[in-house]
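Written out below as structure tokens is the structure these notes cover.
Apart from one protein chain that is not included, each protein chain of the complex appears where it belongs.
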Amino acid sequence: MLELKNLTVRYGKHLAVDDVSLNVGQSEIVVVLGANGAGKSSTLKAVAGMVPASAGEVRMGGATLTGVAAHKLTAAGLALVPEGRGVVGQMTVEENLRLGATPTRARPAEEDTLAQVFEIFPKLAERRTQLVRTMSGGEQQMVAVGRAMMSKPDFLLLDEPSLGLAPIVVGDLFRALARVRETGVGLLIVEQNVKISLRHADRGYLLEAGRIIGSGTADELMTDNAVQNSFLGGAA
Amino acid sequence: MKTSYAFILAAVALVILAAAPLFIPEYWTGVLLGMTGYVTLATAWALFSGPTRYVSLATVAFFGVGAYTVAVLNETLPYPLVLLCAAGIGAVMALVVGLSTLRLAGVYFVIFTFGLAELVRQTVSWWEVNVTYTMGRYVFLPFEGRHIYWQLLALATVTLLISWAIGRSRIGLAMKAIGDDETVAAHAGVDVTRLKLMLFVISATLITLVGAIQAPRWTYIEPSIVFNPTVSFMTLIMALLGGAMRLWGPLVGAVPLFLLFEWLSVSFPDHFSIILGLLFILIVFVMPNGVLAKFDELRKGGRT
Amino acid sequence: MLEHVVNGLVLGGTYALVAMGLTIQYGIARIMNLSFGDTIIAACFATYLLFTAFQIGPILALLILVPTGYALSLVIYRIIMKPLVDRAPDEGALEVDSILVTFGLLFVIQGILLTVFGGGYTSYSFLNTPVDVLGTKVAANRLLALALSLIIGAALVVVLFRTRWGMVLRAVALAPQSAPLFGIDTDRAARTAFAMGGALAATGGVVLSMFQTFTATGGVVFTMKALIVVILGGKGSVPGAIVAGLLLGLVETFVAAYVDPGLTLAAVYTVFLLLLLVRPNGLFGKA
Amino acid sequence: ATAALLVTAGATASFAQDDDTVTIGYAVSKSGPNAGGSDMTVTPNYELWVEEVNAAGGLTLPDGSQKMIEVIAYDDRSSAEEVVRAVERLATQDEVDFILPPWGTGFNLAVAPLMARHGYPHLAGAAVTDKAPDFVQRWDSSFWFMGGSADYVDALTEILVAEREAGTINNNIAMVSVADGFGIDLVKAARPAFTEAGFEISYDKSFPPETSDFATILSEASSADANTFVAFSYPPHTFALTKQAQVADFNPPVFYLGVGAAFPVYPGIAGGSVEGIMSLGGIDPDNTLNAAYRARHEDVIGRAPDYWGSVLVYASLQMLGESIQRVGLDRAAVAEELSTGTFSTVLGEETRLEDNQLRAINWVGQWQNGQFVAVSPTGGDGMAAAQLPKPDWD
Partner (left out) sequence: MSVTLQLNNLHKRFGGLVAVKDVSFTLSPGEVVGLLGPNGSGKTTVMNMISGALPCDGGRVTVGAKDITRMKPHRVAKHGVARTFQLVRPLPTLTVGENVMLSLAFGHKRYWGRQARDLAEEKLAFVGLEGRGDEEVSNLNYIDQKRMEMARALASEPEILLLDEWLAGLNPSELKIGIDLVRHLQGQGMTVLLVEHIMEAVRALCSRCIVMRTGEVIADGPSEEVLSQPAVIKAYLGDDHA
């Protein structure tokens, strides 16, 4: 179980994340929905140790993770695919993926995981030796997700993974994420693509101006009025 | 309104500075001279390197060429013409250099310009040794320290005015944009290449003139004297310290730093290096974004 | 002809040796270390002192000074560089800060050396014995420099490109912000790289002191030569540093032999500038 | 910083006016590329001389009274602008009584106009220039103690001609020079001198001052079929040339090097194998005055002076001291005295300047039995004979 308790993030005086509590279970997909600037990315970054939390706590499997350095969190089984991807542009696809297996926990299964990633993203297998920098935006996103999977995380945090992906790939990606979930990994996903993410998620939270303003199962949210109005543009 | 006050203030300061050599000992004129030289160098340097963040170490190449031009021509041409020639040579050289370095960025540009300065020095040396058979030239112009100082003061004023004018113009805006993201600037309609080249040439010409004006002070000129890389480093450090993106930044960096150097070398001639080094490290830690930024910070901090 | 090739390679070996440490410090730790040359000079003096005052030969000195260089660099990184790295909002800021702070450090080292050893020329003789290489007599100490640079270079290349640790170091070099996401301890990598650079500077200093005349204030020359080699090779690239170093050595030698010794440095800079114009990111650099 | 600067300035100015002392100021290169030269030839002698004078109770004035010397020393950081400003400071701020010159031809010229304008006698001790006669015209209180390049070259040529006649060497000379004022001045004098003497210069190249590797240059020089190798070099080059010549077993009968070969550390650097190597300067080991000077230098400074410039610089200071003793602190009178007087210095009991230039200089020296002895002016007092060919490297 990954738990956020009263997490708060400030940038100077600006309060970006305000007392957020949420949890993700093993083999669970949880989405966080919210407008731009609602604090979704900040929440993920705080969990992954990329920005310091000014208050609150993050726990994983009972252990407190607050204040632990980012690289140690990755090693402990928490992987983040950030906005802007966080790949090494000047290394090849394969090097990026293999680097993802840096934490000791990921080493033994490196080859298997690699095969798995290539199966989910065949394009990456084709482009093993291409420099990631020279790939299209969507292709880079695949590398980023693949790289996170390589660290054999218990929990995978994804910040807008579908951004810039072709519809067919978005479908594939979420199907792939569903398969990742089947391996026991818990996924916390921030998404703007509300429809498809809710379709694959178990539960979701609504974030507004840094605060949680609602939560529920995916089905509940899908039909929730607030969600309908603010996230689905009132459409059907 | 505010600008006109600033202008009056600057004009008064200028008059005082210009009159100073008549009242102070020669040594202090020398200090003012050296300081004005570096203020001009740093401001001229920042004209190009500040907004674009193309850190140039070619300062001394132009500076030295200016000095050398005077050394070569001072006996054959009237002095104003010599300065004009120096400016012209500096400009042409900058044009060639500018055209050839446009593809370089970041540290590659930095070291390229350093290499360039060394190449110029080596080439001048070789030329003098093998072609003109003179190493070391004499400049016997009837200038005392204050004459040189007045010329430098005028040049410094011109440089600051240019910097001020550019800062207010669309060119200033474009230069900052280039520093941020050349591609975006180009797509916004900025002729990046031409603009960079233009600014580089202006900056280099001014730097060349500093070298030319200062040359008579040393009487004897050879490459190792006028192509001393320290000049490039000092200029860079002063501009960075004061803040290369602001009009007064280089000045605010050059003046205290110059006085600090002078004070240290007078008071601690034997431990100059160590003290200077330690102070430097301290400065970096206390004032991460330069002196002016520190002032801003303190001012803002004072208000809240 | 063959003779010039040998001499050129031997000379280039020195350049490569000096440049490798800098390229690692700059490429991985992101510290543009302007005091690198002064570290080398400090090692030169230390070797000289060990040799003349304590009768400890330079080879033995390597065993003492290389770890010392590593340890001292670690300390310097901890005290001076780490705070800068931590506070830098972006790479450009760190670059400016590291230039300024190592500029200060340069003066400190220089000042200490001046106080202790004075400003005079220092030189001694060790392993200045001829070794026959393909018919050319080469000084053993210079040959040692070449051999060391090739061995160290090869070892570094193997480590960087064949081991996971090397891949990690390269990742830190290329994408420091992203590296923690991969579970990489960037601080440790940077620290290690900086210290490795220091150890390499010490190595260079020990070897150079055997044939080079040095003065307390002569570090800048080494820094700048090393920078030229680093940039020509492509920043952070060890193979680049080696190839560029050897190349420049060959250029110098051939120009000295066939054109004019007066133009060696002009030629070096010309080759440097021309190659950079063709390859703006150095021989082995990636944009 | 300005305030602090003013305070120090005030402080120094006040002791400058102290009537019990004579203030002597100088700016030398304590750091930067020129530090090596200053540290060998100039600074130690200034320190030694001041130490000795003060130990003897100070400078003696014509009335027999004595005044201690106060020193104000600046670091010019090997920058021409700094040295000019430092001398301005000494003259107009510190108002010192006498100013001693910096190291090097360029810097001496840089300060020459200032010294002249402010009426300070300029004892250019460490400057080699053929233009000295012109400079004396231009600045009549300037004094030149190191001779000109033509002097050194002519002296060497004289020896070479004799050796050629003796059949020790062939007609070819290989010559290299450092591409700065010093090297080029010498090589420019050497070309016509050698050619006029009927020599063929079969290798003649200049190298940049930054050069540190001489493998190629020596290998080219050695294939020039010359028995004479001449290098107008600076210490780093001199050392490197020596080491490389040993490695390459390049051993021409005449092996002449520039500055540095007359340094006392040179034999150590050359692995002890210096016999027969020639250079500028040299001493007469039997000259007791000089021997005493060398001993005192070792005592006070902790190391021996070099065998060329040091003694000239020191002699210039002795002449200054004696002039003051004769005419007092009036600078114009001191200059006049320097110009016309006869002095007792480490160079000899009757040292005098000719047209403001010291001419009694040992032009060529050679390492013989662990001593760097003077071999020119040939036949002069206390001169040894050049011993050529140079023996093999050990």
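All chains are identified by letter, namely A, B, C and D, in their written order; residue positions are counted from 1 within each chain.
We take it that a residue touches a chain if its C-beta (ideal position, glycine included) is under 8 Å from a C-beta of that chain, and two chains touch if they have at least 3 such contacts.
The shown structure was predicted, so the numbers you read here are calculated from the model rather than taken from an experiment.
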item	value
Neighbouring displayed chains - absent chain, whole complex	A, B
Per the touch definition above, residue among A:Glu95, A:Glu160 or A:Asp202 touching the missing chain	A:Glu160
Option touching the unshown chain, where B:Val124, B:Met245 or B:Val284 are the choices	B:Met245
Contact residue for the chain not shown (choose from A:Leu33, A:Leu114 or A:Ile212)	A:Leu33
In subunit A, positions touching the absent partner	33-37, 84, 123, 134-139, 141-142, 160, 163-172, 192, 194, 196, 230-233, 235
Positions on subunit B contacted by the hidden chain, ascending	169-170, 173-174, 176-177, 179-181, 183-193, 245
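As a working rule, only the chains that are shown with their structure count from here on.
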item	value
Distance from subunit D to subunit C - Cα centre to Cα centre, in angstrom	35
Residues of subunit D whose C-beta touches two or more other chains	30-33, 78, 179, 206, 208
Subunit B residues counted as touching two or more neighbouring chains	122, 125-126, 129-130, 270, 272-273
Residues of subunit C that touch subunit D when the two form their complex	3-4, 7, 10-11, 14, 110, 114, 118-121, 123-125, 128-130, 137-139, 142, 211-213, 215-218, 221, 252-253, 256-257, 260-262, 264-266
Complex contact set, residues of subunit B against subunit D	25-31, 33-34, 37, 122, 125-126, 128-130, 133-136, 138, 140, 144-145, 214, 217-220, 222-226, 228, 230, 256, 259-260, 262-263, 265-267, 269-270, 272-273
Contact set on subunit B toward subunit C in their complex	53, 100-101, 103-105, 107-108, 111-112, 114-116, 118-119, 122-123, 125-126, 129-130, 229, 233, 237, 240-241, 270-285, 288
